[in-house]
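Here's the structure we're looking at; comments come further down.
Yeah, one chain of the complex is gone here, protein chain that is, but the others are all in their spots.
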Amino acid sequence: MAILECKALSKSYGLTKAVDSADIKIEAGRVVGLLGPNGSGKTTLIKLAAGLLSPTSGEVLIEGMAPGPETKAIVSYLSDRDYLPDWMNLNQLLDYFGDFYSDFNREKAIELSKRIGVVDNKPLKTLSKGTREKLQLVLVMSRDAKLFLLDEPIGGVDPATRDTIIDTIIKNYNPDAAVIISTHIITDIEKILDDVIFINEGKISLVESVDDIRAKHQKSVDAYFREVYKC
Amino acid sequence: MLGKLIKHEMRATGRIMATVLLSVLAVTVVANLFWKIQMPSLKVLVVLYDTVKYLLLAASIIGVIGVGLFSIVVMVKRFYNSFLSNEAYLSLTLPVSVHQHIWSKIIVSMIWFFLTGVVIFLAGIISVLLSGKGISLSEIYFKIIEVFTLAVQQLRAENVSGFMITLFFIESAIMVLLSGIGLCLQAYVSMAIGQTSGSRKILSSVLSYLGISMVSQIVVTVVITLWGVPMLPIDGLQVSTMQAVQSIHSFLLTIIGVDVLLLVLYYLVTTTMLKKRLNLQ
Partner (left out) sequence: MEWQFDNERPIYSQLVDILKLKIVSGEYKPGERLPSVRDISSEAGVNPNTMQRAMQELENQNLVLTQRTAGRFVTEDKERVEMTREELAEGHIQSFVKLMEQLGYSKSRLIALLAAKIGEVKE
């Protein structure tokens, strides 16, 4: 059974179609890049899979189930926003995640937190924005989830942080899980992707493996993407 | 999961509510003590002392009135933070149902409402105890018992059954409970509706709240006038106490009924809004 399946999935806001009849199937063990310009519908698609939005028509299924508490238990979602309560400290966050997610690995989270420089128990608001972003990723990746939805994990961070994030995603690889990375910055992330999905104006225009694109077009996915969308 | 939600909700609200509640009690005690103690001699000191005395009195009065409002503000703020701010990305991806979310918030708010009531009551008792009129705690206790017993005795004398009396207490308790839950749900449904408008969330929430309160007032008034009041024994007809009691019962039950219907409606609208019409920026 596919980890994520979208069948003619559409989401409209008034007359605008943020996602237009998307058909997607993502199997376990795949790292997939959801690539598209800003406003293309990437974030909406991710939110639909995360259960934060309901479809206008069509279906989104996670391991065959419609989004709800059961799917949220196996989906680990990283928003592109600052969404952790800033009055919480590391310990309280670990308690929180540990309480609600049975697949949360506290030791791993502590270990990863140390690596990004979060060792004591000061409230989040005392940490820099960059550290908070890294900590969000740490918490998300410390779960043994079936589907990881990472919305713009590397946008707006410095190169060193970007490398750390990419390395964390590689080291976290689980052949029973799928990872979807939504981004508009393709260069750094291309090498860790199995497949890419191009989306623009809500429509899926391409679903292909990175190596096939390179073999067919003799250029990187980034270069090919620019060509396709002429941006 | 509900238990865990409640635990974390208490953690999130615990520190500030406990601080405020304990402060109000502390200020009441201190204000009362200052009031009693006379400062001798130096005029300057007396003026200073009096100022402090009056300030403390004002603080304690504001505190007692304010603490009720404060608990409501905290209730509203928690809902806003959890579902209408960036934190929604965290709350609404938890493996819990919307129902569990809302009930955890209602339950914790009710706990704080109850404790706030207790604090206000204690503030009153403390003021009485420290008023210097020599009333002791046991006197207050017995006085309260006395009033209750008298009321019950009078009702018994008129052949009102013990069952009926208990029923009245239960109905009153239910109405208090419903008003607490109602406070929460009216705020929640207004915010749930308000969040659909994206950029003007707060304004829409306030407007929704005003609209909903107005409409619910009207509905309750209409129901009471059309169904409730006719039940009451107001005509000149001589009615037995038994019948009077029963009609008051029906009256109360009607009010409770309308309340429950409204609250169920608010609850359903809130959950539907959060499930289907979530409008995260």
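Labels for the chains are A and B, by order of writing; each one numbers its residues from 1.
Operating definition for what follows: a residue touches a chain if its C-beta (ideal position, glycine included) is under 8 Å from a C-beta of that chain, and two chains touch if they have at least 3 such contacts.
What you are looking at is a predicted structure, and each value in this text was computed from that prediction instead of being measured.
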item: Neighbouring shown chains of the undisplayed chain, as defined at the top; value: A
item: Sole contact to the chain not displayed, among A:Ala109, A:Ile180 or A:Leu193; value: A:Leu193
item: Among A:Glu111, A:Asp167 or A:Glu227, residue touching the chain not depicted; value: A:Asp167
item: Footprint left on chain A by the chain that the document does not show; value: 29-31, 163, 166-167, 170-171, 173, 191-194, 210-212, 214-215, 218-220, 222-223
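Criterion: only the chains that are shown with their structure count from here on.
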item: Of all residues in chain A, those that touch chain B in their complex; value: 47, 50-54, 68-70, 72-73, 75, 77, 79, 81-85, 87, 92, 96, 99-101
item: Residues of chain B that touch chain A when the two form their complex; value: 1, 4, 7-8, 11-12, 81, 86-90, 92-97, 275-276, 278, 280
